[in-house]
Structures are given as C-alpha cells and as structure tokens.
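Below is one structure, written out as structure tokens; the observations come after it.
Note that this complex is displayed minus one protein chain, with the remaining chains in position.
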Amino acid sequence: MTDDIQGRAPLRRRALAAAILASGALTAAQPAAAASVTIGAILPLSGLFSTLGPPERDAMQMSIQKINEAGGFQVAGQSYTLTLKVLDDESNAATVGISDYRQLVGVDHVPVLIMTDSTRAYASMFRRFPVPVLNILDSTWPSILDVDPNLFLLRSDTPAYVPGGVWYLKNVLHADRIAFIGSAADPYSGGIEHWVQQAAAAYGVTITADLNYPAGTTNFSPFIESAMAGKPDAIYLGGVTQEVLPVAKQLYQAGIRNLPIVHDSGATPTQAEQIIGPSLYNDVMANNYDFAGTLPQTSTSPATQAFYKSFGQSYNEYPDDLTMWAYDAPYVVIAAMQKAGTVTDQSAIYKAMLTMPVPPQTISGWIPTSSGALFHERDARTLAEGTRWCTATKTIAPAFLYFLDGLKFTHQDVVANGCAGQ
Amino acid sequence: MTRGGLTYPALCVLGILLFLALQYSNAFYSGIIASILIWTVAVSGLNVVAGLGGYPSLMQGGFYGIGAYASTLALNDGLALPLAILAAIAVAAIAGLLVGLAFARTRGQYFAIGTLFFGVVVNLVLTNGASLTGGPLGLSVPLAFASTADLNIAIAASAAAAMMLVHAIGRSRIGRHLTALREDEDYAEHLGVPTGRMKLLGFTISAGFGGFAGFLIAQYNGAISPDLFNYTVGFVMFVALSLGGAARLAGPLLGSALIVGVPDLLNLPSGAGMLLVGIVFVVVIIIAPDGLIGAAQSLAARLRARPAPAR
Partner (left out) sequence: MILQALSNGIVLGALFALLGAGLTLVYGVMDIPNFAQAGIVTIGAYLMVALAQGAQLPFFLAVLIAVAATAALSVATERLAYRFVRTRPLAAPVVALGLLLVLDNSALEIWGGDHISLSPPYAASVLQLGPITVPGVGVAVILIAAAALAALWALLRHTKMGRAIRAVSQNPEAAAIIGIDLERQYINAFLISGVLAGVTALAYAPTYAVFPYMTDSVILNGFVAVIIGGLGNVWGAAIAGLALGLVESFGAVYLSAAYQTLIGFAVLLAVIAVRPGGLFTGGARRIA
C-alpha cells in the first residue's frame, strides 16, 4: 500500500556540492545537505474509484522526479527533495481512508495532505487532526470546500462544467428531451444531477426521466426501460467512469445505438477498452460525449503539450484532466512552502496557499483571480472541455471549450471537427 | 467461565492497562488497540447468544451498525451524550427483540442463515435510506466526549465492563438456562426451562452490546458508512468468537485481537487480510472447534491428566 519515492543518493551529493559552491564561503554556518520533505496522499488505488488513483499517483511521481533530479527546491536557504507517501483508501473512506488519514496526519505529521475522493466522510477527522489539504478532483454539490476551511480544490467545481454538457446537447446535438440515469451511491452523481436540472431549466431542455440506481446494481435494464419510456433524444449518465461505462454498454446491448450519451466521468480510451471490452468499446463509445476539465492535448502551451507526450509514453496511460492537476500539485506545495518560508509550519503554509500566485512551472492552465491569486476562495479553475469519440482512431477529441460564470458562458468555443485533427 | 473471585479485580486492572496503552501509544498502534477493544465489546455480546446459548448469530454486525447510526443521528439532532448512548443500546436491543421473535422457532443452521440475511437487510436499509442515513457515503460523527482522553477511557472501560458483565451473566440464572439451552434445548424445555423467553432475552442482550459497540466505533472513527457494517462484518465477528473460544471469558478479546490486530499490524490491504482470516478460520474450525482458548484448555487438561472441565 505504501509507495515511497526517495530522492536518489547521487542527487544528494549533487545538491550538496551545488550548495557549497553557491555559498562561496569556506566556513559555511551549516552543511547544506538536502533533507527530504514527505507529503502524504490518500488515493483510491483499488475499488470503485480505482480509475482515478493510479494516474494521479503516476503524474505526481513524474513531477516530483523532475523536481528532485533538477536539484530539489529551496526554502529559507535550505535545500530539500520532495518525497510522496501514498496510501490506498480502497475507495472506502470510512473504513480504510480514515485509518490512512490517522497514519499520515496523526503519526507521520505530514505538512500537507493530498486527497481526491469521498472528502465529506473525513469531516470529523479534519477537525480532530487538522492539516492543509489539496484535493485534486472531488467536485460535488454542495462543494467539499464547505466541509472544512483547510481544504483546497485544484479543479473547477461541478457547476463550472456540467451545464456545458446540457448546452451542447441542446444547441449542437439538437436534443430537447433528455433522460438522466445516475448512481445513488455516489455524491458526484448527485451533484451532476442537480446541475443538469438547473441547466435544463435555464437552456430550455426537458428532463423526461430522472432515475438513480442503488449501490451495487449490476442489471440496469429496469432503469433503461424506464428511461426509454419517455422517448428521450439523449441520455445523460451521472457518476464516475466505473459507473458510467457499464451503463453505456448495457444501453448499447439493449439496442439503443443512435442516441447521444453524455456524461462527466473523464473516461479515457484505455479505460473504455478495459471496462467495455476490446470487441465492443469502439461501437459503444461512438455516441459518447464527455464534459470535464481541459485535456492536455488541446492546450496551446508547449509545456502542456510536452507533458501530454511524455506522460503517455512513460505510463502507457491516456493523460487527461486529472493527470495535469496531479502533476501540478507538488509545484503548488513547494511554492506555498517557499512563500511561507517553512516546510513544517502547517498554519503558515495554509496562509500562503490562500494568496499564492499560479506557480510558473504548472501546466494545468489555471486561470488566476483578478488579483493574481491561484485560488478563487480555495478553488483553482481552468477552462472546461467537452470531448467526443473518434471511431477511426478509437480515441477522444475536443468538441467544446468553455468557461462558465453561473449559467452564463464567458468563453464558448465549439470545435466542429475535432476528430479530423488526428 | 471460572475462577470466580479474582476475575473482577483482574478485569479492572486490565481496563486500566488498556487505557494506558490507548492513551500513550502512537496514533497507529492506538488505532489498532481501539478497534480490538471495540470489537471485544461487540463479540462479548455475541458470546451471550452464540457462546452461552449456542445460537450462531451471524448478524452482530447489523446491531453494531444500528447502534452506530442511532447514536450518530441522536447526536446530530442535538441530543446529549447519555441519550445518544441510550439510543444506540435501545434501538439495537429492540431490533434484536424483533429478530428474536421472528426466529423464535428457528434453530441451528437455519438460524445462522436467517441472521445472515437479516444482516444483509440491515445493510440494504442503511445503504438506501439516504435521506436518513446519508446513503453509501455515510455520515460524519461529531465527537461527543470532551477530549480524546475521555474517549479512550470510555473504550478501555467498556471492554473491561463488557467482559465483567458477560461473566456475571454466565454465572447467573440466565446464563445457566442459556447453557442448558445449548446443551439440549428440548430436554431443557422438558425440565421446565422457559427456553423461548431465555432465547429472546439472550438475543436482546447480545444486540444491546452490539449497539453500544457501534456507538463507540462511531465516536472513535469520526465517520460511519454502511460498508463498516455489511454481512461480512457479522460473519467475521462470529469468526472472532469461534477463533478465540466461544463461551470463554477472554475468547472475544483474543479473537478480536487476532482478527483485527494481525492484518492491521502486518499492514495488509483489506483483501489480503480477509484472505488470511478466511483461511485461518476454515483451518481452525476444522481442527479446533472450541477455538484457541478451548484447544489450550483441552491441551492443559490432558497434560494434567485430568478429564477436561465441564463447560
């Protein structure tokens, strides 16, 4: 379960040599050996949310390795390397996750903790063992930021991207009637459901059916049947990848093959192939549209493009939105520590995070506040992106880039021929 | 349950030692100790109906869950700590009473299977009653004690008290009737033992213990979800009792220590931990039906060349 990334020995010597040379004086006050700072992460490496944990861990390891190989980082004149300690919550916050939290915060005393799912379950723990928390992904409605003031979210919250899917259905796919099928087991789905309802009311779309299947459902036929009874033009699915794709597969197997299927799970082609099956997935995904955060492949920034290529090569995984935010998380931690001038004082690090600017080495494309801060009331924001499936190349391509202020678009860019650019 | 006079003082000393262990070991070890002790409360309760009474209940996990949710909902409604504890015990005990009534004529393995399914039903209700129970993601639990030290005192004291209570029950009239029930129910009835009432009483008492343990785990964990109380938990509590030794005073403590402690100390992921528990259990049940303490007692008796003591 534990996954330690240590700075390698040659690095320490290199950092030491560099520090001695840099100091110039022969009588240094103390030897500038690179100590290691360990930050903690609780990730779902297994279980229902296991499509999230491994890519996040890999992306964080990638940037940490890059940072350490370049000599680490400096805080208040001292050199450090960064170490990440990852514990698996097995997608089970109340049982495994909570004991992981106790370990990392209560025993290991990490200065910063990184999390990604089921945040609400930890409410009591945040009060008993407080620590600054960077959450990579957990967008819900109501927001997790209401749970505890020590939480920061590295991506735009649910209301910032879900309405885009409804708008696209109405105005690009010309679907006026949608059926919603969501997972009662998952607050992510519940948040999507709420904002689909809000957006439908605002953009003039009728919701013909609003269904939620209970936890542990493997046979969706009653829900599919109820959804189709109202003769919708499209189907909106709520939940994460491992909830959404099995429903999409059963829709296809039930003969429903020419309705748009819209969701917000951020599924990658690799996951589609594994969950739906190699012989079926290309056909099942043909009518899929997925609305979440921006993908690295659509970015015009060279650094982001470089990340897209090297992540795909190194990890044989499709780099999507969450890999960018995870990759950037260590940079946020380091920048906060540098601003605060400490690697251990949690309170100072927290205050620094509240007002820190967007760190220059980050690739997520975070849009700063009007005063130049990274976090808009503890939420870091990017553009939102809708993608479509390309059957010729069996992969995803951009369809819609946008930014929402409430239910109004301040940026709206429909990409007509995303597949052609591959 | 034997050795009358020394038992209560010994358990008091044990309680104090356990509190010290909880309070002064680091967060990792104290977490494991707390889990073991809370399980000891629940499994000691199970010892009444399953150990003394011989009725294999596989749903102690269900009462554990009922107590956890009842106390948390009470606290969230603003009720004071003593009322929340009362809620945990009472709601669980009433549920136990109802189940006991439903299964009044059910015996042996059908009783076991029936309680298994009841455990599944409890989990289903907790998972799907989202408006009340928070659904699959569960509820966050407010700390009702003034400090974690107070919570640790409560946990240590509860474990010791649970064992003392079960010891007292074992030596009381209820305990003797339950034992008679276990040995031969029809004969006991023939002798005039009010078997129906005793069964019901035993099951209700067990459920109450389970509910109280649920209150403790809710407080300690700070969060509860239906997953903490699925049918596997009920089964594994029975495993803990069988492993340690049913109808033995320290059986629940030993069994819980093995089941909870070993996988956690080895830092095993839940899958490997459950695999280990499953294998150990099947082996032990086949080789040593009276659990480890029972096996140790038989061994000791054989070594002393005396007949094994009647239970």
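Per-chain numbering from 1; labels A and B assigned in written order.
By our rule, contacts are C-beta pairs under 8 Å (C-beta built on N, C-alpha and C of every residue); 3 or more make two chains touch, one makes a residue touch a chain.
The model shown is predicted, which means the values in this text are computed figures rather than measured ones.
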Absent-chain contact - pick from A:98, A:184 or A:262 = A:184
Just one of B:16, B:80 or B:113 touches the chain that is missing; which is it?
-> B:113
Full-complex contact with the absent chain, from B:30, B:72, B:195 or B:242 = B:242
Spell out the interface residues on chain B facing the chain that's missing from view.
-> 54, 56, 58, 102-110, 112-114, 116-118, 120-121, 124-125, 128, 232, 235, 238-239, 242, 271-272, 274-275, 277-279, 281-282, 285-286, 289
When the complex is taken as a whole, what residues of chain A touch the one chain not shown?
-> 46-47, 50-51, 90, 184, 211, 213-214, 216-219, 221-223, 225-226, 229, 242, 246, 249-250, 252-255, 274-280, 283
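What we mean here is this: only the chains that are shown with their structure count from here on.
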Chain A to chain B: how many Å between their CA centres?
-> 41
Within the complex, chain A is touched by chain B residues 26-28, 31, 127-128, 130, 135-138, 140-143, 148, 221-225, 227-228, 264, 267, 269-271
Complex contacts: residues of chain A adjacent to chain B = 1-2, 46, 88, 90, 92-96, 98-99, 102-103, 106-107, 118, 120-125, 127-128, 184-187, 214-216
